[in-house]
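The structure's right below; bear with me while I get my questions together.
A single protein chain has been omitted from the complex, and every remaining protein chain is retained in its original position.
Note that the chains take the letters A and B in the order they are written out, and that residue 1 is the start of every chain.
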Amino acid sequence: MSGLELIALLQNQSPTIPGPGLPIFPAQASNFAREVDWLYYYLTAVTAFFSVLIFSTVFYFAVKYRRRSADDLPLPIHGSLVLEIFWSVVPLVIVMSFFVWGARIYYRMLVMPADATPITVVAKQWMWKVQHPGGQREINELHVPVGRKFRLKMTSEDVIHSFYVPAFRLKKDVLPGRETELWFQPTQVGEYRLFCAEYCGTKHAGMGGRVVVMEPADYEAWLSGAPQGETLEQAGARLYRQFNCNTCHDPGSSARGPELAGKFGKPVKLASGQTVTMDDAYLHESILQPNAKVVAGYEPVMPTYQGLVSEEQVLQLIAYVKSLTREERAQVQK
Amino acid sequence: MSNPALESPKPSPEGLPKVHYLNVDYGIRSWLFTTDHKRIALLYLASITLFFVLGGLFAVLIRLELLTPQGDLLSSESYNKVFTAHGVIMVFFFLIPSIPAVLGNFLVPLMIGAKDLAFPRINLLSWYIYTVGGILTLGALLAGGVDTGWTFYAPYSTVYSNSHVMLVAVGVFINGFSSILTGFNFLVTIHKMRAPGMTWFRMPLFIWSHYATSIIMILGTPVVAIAIALVGIERLFHIGIFDPNIGGDPILFQHLFWFYSHPAVYIMILPSMGVISEVICAGARKKVFGYSFVAFSSMAIALIGFLVWGHHMFVSGQSMYAGMVFSVLSFLVAIPSAVKVFNWTATLYKGSVAYTAPMIFAMGFIGLFTIGGLTGMFLATLGVDVHLHDTYFIVAHFHYIMVGGAIMGYLAGIHFWWPKISGRLYPEGWARFAALIIFAGFNLTFFPQFILGYLGMPRRYHFYPEEFQVLNVMSTAGASILAVGYAIPLVYLIWSVRYGPAAGPNPWKAKGLEWQTTSPPPTFNFDKTPLVTEDAYEYYSAAPAESAAGLTPEKQVG
Partner (left out) sequence: MHSGHAAGGGRPPALAHHFDDLEQQKEASTLGMWIFLVTEVMFFGGMFTGYAVYRALYHEAFMAASDHLDLKLGGINTVVLILSSFTMAMAVHAAQTSKRKAIINWLVLTIILGSVFLGIKYVEYGDKFHHHLVPGPHFEFAGAHAQHAQLFFSFYFAMTGFHALHMVIGIGLLLWIIALAARGRFSAEYYNPVENMGLYWHFVDIIWIFLFPLLYLVGHHK
């Protein structure tokens, strides 16, 4: 068996969750996995090379230059500037190669592609709540079709968790009070383990699940059969009325609050003189800490909904506000 | 025909000196109220050994639990408390004090030719502070323990955990002052109390590394004190410093915590590197290769070590650009460590290498620290750390450095200076045997954990999927061997205090001022203040190889 075949055998060992045995590498199931593995092999090769070099040199010198008599007195060798420079510069060059390759992968991991389908993930002690854009909900599982790009928008209801799929080589901490994101494109059908990777209390080890990557046809079938709830926008619209957001934010009412329709993604001038963009983070903050960034020309009278809405509900409200255009506004008002 | 490389030091025919620091006074008060740095070092030795055994017992529980995929030995809550206890005890009450408080306290004055440290009473105070912190922390353990992990991340530690966070926080907070006082004492001593003729560049490398360590201790420890104090205040008053529900930022805790805790790992390794320099030179009977490079590397590690803390937070939600900056700096901090490894290896070249127990520990250190340090490169690599963060790869990496590195260095030092400390020789055969057992057991314990990490097994897991079992069983098997390896020196070192043959002033025929006085030394270290006329490690000279007592000025060669 050639070296490459051996590597191929050790990789991709189990497209499904492996049983007991001695696996060495996890499956490669995302667009990032292959490249991360190659970088890992490079790091391993360099590590092995230098470890063997040091171990064997130390061993060799220890044997060759072992003490021959009790009065042995070796000549002093003070040092060598050339050697010092050599073995400072060469490692520096090597580690910089690690840096560049690693940074490039990291950049691609962190910059969200525009064409990724968003999926909401809410973590709480000790489970994962997943919601697809069409309203399908899952607990501790994530079904996705192979080949399509997905972007997880994640938040936590309590402590810090971390969404980790080893087969994807991806992980991101999930924070309370903030949204973090992770994107991927599954490349291989199968089932893969999902772990919580940030210690979060008693059942941290039990906060696992699985990611199921399916053929697109199977995925469509699953979607229609999945427990369906409202879409995020529908839930958000309901909450908007339930919490009386409309009484201040709808045009034509007493309009104590700025209009929201059509404003998502646009700049907003604040009372402090600053200008910010109306994005997810701004909306999230304004619902929970309304006086942090008050819009210019308005009084800071919005009450806080901290403790009245869950993180999940905040995400639904944000999805609703995003979806508003002027015509839809008029519709919903009816 | 015996092999000179395997020869043990010969017992001294003169026996022990009549009066020395151990027998100059008897009784518990002479120990508890001592200001002699050597006795204080032994007070620390007793305490940290106790904590090491305790921390080790918790490790045994962890490895036993992880033999099977199910959580069948302990409840989840208990397991979480056990790994927290293991971490808190090993980091704060064993590793950070170990070499500085035991070997540093004992040797710094001796190596620079001083009669004591600059502030002897503050030295004693640091031990009492350590003891108080330790008692509080033990109290917290007895009261039911803490389950936050040694890293105390908010908001779990500040809002959600129902365990004795406050008690442990107070214990660790108090213990930090012990560290600060030790560092502060060393800095002033090294600056102001060197013997005549000992310029900065004639100091032993052990002193350089303790100097660098002390800088980290005094600059970093106060910041973690604040971080812990804020956790305590948050828990008591629910203010919202780290609680996002009331406007706080949990990531701020991580920044404050890691700003100290990363340099803390250099507090743990730099002293060990100092020991290795001393042992290698004595064991190869040769001047160190590249003295100033090794000295400056210690300082560089201390400085750059303060700039890399964000590499613990690459997936925390920190900005991408911060991640890139911390990644580059993390690679840079590796270079001085690499330089040291190359210099130690080159010191062996054309040396006269003896296979004493300290040398075996030291050579083991070089190999294991190389692996540990290089696996750090995996973690500094952004794209790979995303996968490896919070997995067993991290656990393996830091245990290679802390156990394969720092503890091997500590044991090398304990053995090397045991004759000076106790006046007696330990049994060389048993010590070499223990070193090899420790080396084998260590690798079997922790190497499988690298593989587990890449497979994706997360840290701090009470139970795990079954495909991880074989590697976990290997790791536990290694741990049992390692435990035996650690038990052996406990036995023979204590045995040797009573039954070991007298060592004489310089059983290793080593260079260094500490070997120019009796074993054990008198309370004030030297009968006459030494005069230093040569560089460190001047093994080769026109004069005879060893000079047991008193210094004769020697001409430098080459």
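As a convention for this text, a residue touches a chain if its C-beta (ideal position, glycine included) is under 8 Å from a C-beta of that chain, and two chains touch if they have at least 3 such contacts.
Here the structure is a predicted model, which means the values were calculated and not measured.
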Absent-chain contact - pick from B:Leu230, B:Leu388 or B:Met474: B:Leu230
Contact with the hidden chain (one of B:Pro204, B:Gly248 or B:Pro505): B:Gly248
Selected residue (touches chain absent from view) among B:Trp31, B:Phe119, B:Tyr160 or B:Tyr349: B:Phe119
Touch list for chain A against the chain that is not drawn: 272, 289-292, 294, 300-301, 304, 306
Those residues of chain B which, in the complete complex, touch the missing chain: 109, 114-120, 180, 184-185, 187-189, 191-193, 218-223, 225-227, 229-230, 233, 237-241, 246-249, 252, 256, 522-524, 526-529
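Criterion: only the chains that are shown with their structure count from here on.
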Averaged-CA centre spacing for the pair chain B and chain A, given as whole angstrom: 36
Contact set on chain B toward chain A in their complex: 3-5, 7, 71, 76-77, 80, 147-149, 153, 155-156, 159-161, 244-247, 250-251, 284-287, 289-293, 314-317, 320, 323-324, 327-328, 331-332, 334-335, 338-339, 341-343, 345-346, 348-355, 359, 363, 366-367, 370-371, 374-375, 377-378, 380-387, 389-391, 451, 454-456, 458-467, 469-471, 537-540, 545, 557-558
Touch list for chain A against partner chain B, complex: 17-26, 32, 35-36, 39-40, 43, 46-47, 50-51, 54-55, 57-59, 61-62, 65-80, 83-84, 87-88, 91-92, 95-96, 98-99, 101-107, 109-111, 125, 158-160, 162, 164, 166-167, 169-173, 175-178, 180, 193, 195-206, 208, 289, 306-307
